[in-house]
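One structure, pasted below without further comment.
For subunit A:
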Amino acid sequence: MSEMSVSAANTFHRGVHPDEFKAMSSGIRSRELPLPEEVFIPLQQHIGAPCEALVQKGDTVKTGQKIADSQAFVSSPVHASITGVVRAVAAFPHPLGGRVPMIHIVREGEADEWELLERPESWEAASVETLKHIVREAGIVGLGGAAFPTHVKMSPPEDKHVDHFILNGCECEPFLTCDHRSMLEETDNILTGMSIIMKMLKIDKGIIGIENNKQDAVDVMQSRVDALQLGFKVQPLKVKYPQGAEKMLIAAALGRKVPTGGLPMDVGVVVNNIATAQAVYNAVVNGKPLIQRMLTVAGDAVAEPGNLTVRVGTSFKTCIDACGGLKSETAEVFMGGPMMGLSQYDLNVPTLKATSGIVCLESSQLKKVKQYPCIQCGRCVGACPMNLVPTRLARFAETAQYDACNEWGVFNCVECGSCAFVCPSGIPLVQWIRVGKVKVTEKQNKVKAEA
Partner candidate 1 sequence: MTYFLLFFSAAIVNNFVLSYFLGICPFVGVSKKISSAVSMGMAVTFVMLISAVVTWLIYHMILVPFHVEILEYVSFILVIASLVQLVEMFIRKVSKPLYDTLGIYLPLITTNCAILGLALFSVLREYAFLESVVFALGAGAGFTLALVIMAGIREELALAPVPRHFQGAGITMIVAGALALAFMGFAGMI
Partner candidate 2 sequence: MAKPVSLKAEFVKGLWNENPVMASLLGLCPTLAVTNAAVNGLAMGLATTFVLLTSTLMISTMRNLVPHQVRIAGYIVIIATFVTVADRFLAAFFPEISATLGPYIPLIVVNCLILGRQEAFSSRNPVGRSLVDSLGMGLGFIMVLIVLGSIREILGSGSIFGVTVLGDWFSPWMVMILPPGAFLTLGILIALVNWINSRRIAA
Partner candidate 3 sequence: MKNLSLSTRMILVLTLITIMSGAILAGWDLYTKPKVEYHREQALQAAIADVLPPYDHYDVLNTEQGYLYVGKEKDSTASVGLAFMAIGSGFQGEVRIMVGYDPDKRQLTGIKVLEQIETPGLGTKIVTDPSNKNDPLWWSAQFEGVAVEPEIVVIKNAKPVNDYEIQGITGATISSKAVVRIINDRLDVVQDLINQAGGHK
């Protein structure tokens, strides 16, 4: 690992500057969405082993009741997010594509009866094992996007020496402001969540990384850290996409470079999202499993953009309707921000634990570029934070030279989209790179199978 001087390290190399469009929702206090009539809760919302349903059609469930779980270590249970009756356990459309098994719960009356987790009197006194157990039982996964089970992250292998925790408050995607609002509205809870995480990790060095464009959040965080005497470092970072990608954040905040193919803990760091810390707080202090989160509904195709606290499994349509509904000229709706989000075709898909935003755009804002052949301008190379050569990766994928794809590091791509964003030829670089990844994997599997 290479240490850079800290003063210079408040950003990473390369990256891009998309327009932010955050103002439409960052100044408005978040709202709580009324309880939805029905929810669809996918059995698997995390990386790792899938869950099996613990309930059947016709069962009555309470809010917070565990309805699916798995024995595997890398997995996370799922909880009912409303009180009601299980209507079906079947495949329904999923925002990540396809139809996957979900538990369909329909609300019964106005009741919102909670089934809380067992929790210690005080988290300071509790043992690390207890805390990790609660985090697991609460179904907490990384809310920054990848949905990796958080209790696994809290248990680094013996040989990895973790010395820093970084709270990821960058929120570098355009439009999204839910982390920003959380930092302003739930400051203390987040800081407590962070303290709990650091206790689980048995470390005392914490950094909160926040992009410069959220100066109010930096100030609030700094003042509360000082007031509570927590000793965390609030590190303002230059505004640049993808500052929030953990490898970039670690480079910016600590000057450490996660080795290729490595994990943050290889350089002694664990990174979590703001919302993850908040979920940890809610589980450990309030005994509430992860059944709701704050998300941003924004874009020029919605009438009243804003941040909503919604129950997991609420349909996109409900969320959008709560923000004034869609305009008729809507061209595209995606889950997540415009840089990494996924296009949707059906608004009846449910929100997931890791859904941080629903962005709806009219065609005027889509900024499409006519496609030209690659002119080798190298802009993509200058934009790629992972220091790849996207144009070559894409050309190799296009011409089926998969060995070259692999050699040129196709698997290092984090699919941040910076390259395709800057490409003056409008080449769908990221999509080609994904094709490359798939094909290389296929080829490797084939070779393995033959051997």
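Candidate selection criterion: all candidates are chains of the complex that A comes from, given by their letters.
Here is the rule we use: contacts are C-beta pairs under 8 Å (C-beta built on N, C-alpha and C of every residue); 3 or more make two chains touch, one makes a residue touch a chain; residues count from 1.
What you see is a predicted model; the values in this text were computed from it and never measured.
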Complex partner of subunit A (touching, any copy) among 1, 2 or 3: 1
Contact footprint of candidate 1 on subunit A as seen in their complex: 395-396, 398-399, 401
